[in-house]
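What follows is one structure encoded as structure tokens, with my remarks underneath.
Take a look at subunit A:
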Amino acid sequence: MNQTETAIEFKGVSKTFGNFYANRKLDFSIRKGSIHGLIGENGAGKSTAMKVLFGVQPADEGEILVNGKAVKIRNPVHAMKLGIGMVHQHFMLADSETVLDNIMLGHEPSTFFGLLKRGKAREELEKICKNYGLKFTKWESRIRDLSVGEQQRVEIIKLLYQKSEVLILDEPTAVLTPQEVKELFENLRKLKQEGKTIVLISHKLKEVLEFTDSVTVMRRGEVVGTKTTSETNEDELAEMMVGRKVSFTYQGPRRILSSQAVQPKSVLKFISERVSVELRPGEILGVAGVQGNGQTEFLKALSNPSVYGEKYFKGKYDYLVNGREIGDATPLQLRNMGVGLVPEDRLSEALLKQQDMTENFLLGQHEDPRYTGLGLFGRMINRNKVKAAVEKNIQAFDIRPPFSTVWTGRMSGGNQQKLVMARLLDPQPSILLVAHPTRGVDVGAIEKIHEAIMMERNLGKSVILFSSELDELIDLCDRMVVFFDGRVHGEFARKEFDPWAIGKVMGGA
Partner candidate 1 sequence: MNIFKYRPLVMVSSVFLGMLLTDARAELKVGLVLEKSGKDDKSFNASAYQGLKRAEKELGVMTKTVEAPDNSAYESLQRAFAEKKFDLIVAIGFHQLEAVKKNAERFPDQKFLLVDEDAKKPNVRSVMFEEHEGSYLVGALAAMHAPSGKVGFIGGMDVPLIRRFQMGYEAGVKKVNPKAQLIVNYLGVTGEAWNNPPKAKEQALDQFQRGADVIYVAAGNSGMGVFDAAEAKKKLAIGVDSNQNWIKPGYVLSSMMKRVDDSVFETVKMMKDGKFTPGLVRVGLKSKGVDYALDQHNDKLVTADDRKKLEAIRADIISGKIKVPDYYISMKKK
Partner candidate 2 sequence: MNRMMKASLKSIAGVLLGLTLALIVCHFAGESPWKVLKVLFQSSFGSGYDFGMTLFYAAPLFLTGLAVSIPIRAGLFNVGGEGQLLIGALAAAYAGVVGKNIASPVAAVLFATAFAFVAGGIWGLIPGILKAKRGSHEVITTIMMNFIAAGLSSYVTLYLIKDPESSQAETMLLPEAFHLKPFEKFAGAPMGWLIFVLIALVFVIHYWMWNSVRGYELKAVGENEKAAETYGISKQSAWMFAMFMAGGMAGLVGVVEVLGNAHRFKLGFSADYGFVGIAVALLARGNILGIIPSALLFGILQKGSASLDLETDKVTRDLSYIIQGLIILGVVAEGLFEWRKKAKNA
């Protein structure tokens, strides 16, 4: 095989939305039979570039070469005909149908009378798996009964069945355990050996460094450069991505906990049949686990027991904050007891997107006597005081754009999250429930957010940190519980933190 042959080449491809360049003069090529990483922060233009390649959106200028030939890709069906296939971040599978039917969808071999030839399709699929060394046998299972890793494999097999030569994977590891990640990349390597080209879109530098042959870095819609993976390192890629030097691990001070001397009383206790967790003063307790293993329900019960305590734990639970039973407290009561929250999903749970920063800052604080008081028409908001507080926080957290009248929906993920953090810390809570604080946040803001969390800990506050990024938990936490199948399946002290061991527990071992 000719190693220099290119599968895909972008030549001066631009895509604009109004005045905004989502992609500006992209120039890079992907070698046939390689694993090629495409990295960049959120909004750097990776997804747009791939949408152009997959025919979802037409390019405004420039051309794309497939196997050396310039083609105008009209739509996804056309892209598939050209041998380009894509595994989306959210799988495009019909939950209640079988694996076989899902794979055949759109490519059904059928008889003259339109009857499906399932047997023939299955034979062909088994042959594909054998050829590429993929292990899969659950052809007749329904999609909803498969694990996330298995669903992803179905997506990949589907592409192979459609005879795709170039496989684009959009953030494929976001939902996988470390074990599943390893398995995925083993499979991808086998595909590569059989001559397939793989494009890996990711924001995780580690896996890009570990598994790719070459990597293209994007920033603000432009290609910063393409590197051979073996000739670069994490710091260099990060600097290319962000435009300045960044550190990925928390470098600041870490106060030593005095827990060894006396067994400290816990500040928060949640005891139920399946989940029992205690939070000690001054610690960051991590909650790890693959998405959908009960962490969401646990956080809901913690942050709004009045609604979700009953719903998820059927009344058989004890919830104590500072020794007080609060099994049916409302979010506002919790707040008054010094419990603060950063919800799981910023956009759907934490923000009013079509309101400005002031209105968002008030959310949850709308009965705080610092900002409201009795007036002529009931309880009224003191707008001047809120505005002053918001402006102070804009300064303190370096929120951009620095205007309190900006709609939060128009701010970047990082700045939105800084506002959410500012709102969390404003009433000076002693217990912080923080979920996915850096999801969809750019690298620069991650640093700031991590610093803020550690600072609270060092001030003696206690934190429960929910995250799907194991690295983040390992970096920040003092202790970690791992969720699996709706229960606490394992617990690790900081000195026992080992991604491999934790990953095993996440997978149910």
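The candidate set was assembled so that all candidates are chains of the complex that A comes from, given by their letters.
Everything below uses one rule, namely that a contact is a pair of C-beta atoms (placed from the backbone, for glycine too) under 8 Å apart; a residue touches a chain by one contact, two chains touch by 3 or more; residues count from 1.
Remember, it's a predicted structure, so these values are computed and weren't measured experimentally.
Chemist: Looking at this complex, which candidate touches subunit A: 1 or 2?
Modeler: Every other option belongs but stays apart; subunit A touches 2.
Chemist: Would you pull the subunit A residues touching candidate 2 in the complex into a rising list?
Modeler: Contacts found on subunit A: 17-18, 303-304, 307, 330-332, 335, 341, 343, 348-355, 359, 362-364, 366-367, 372, 375, 377-381, 383.
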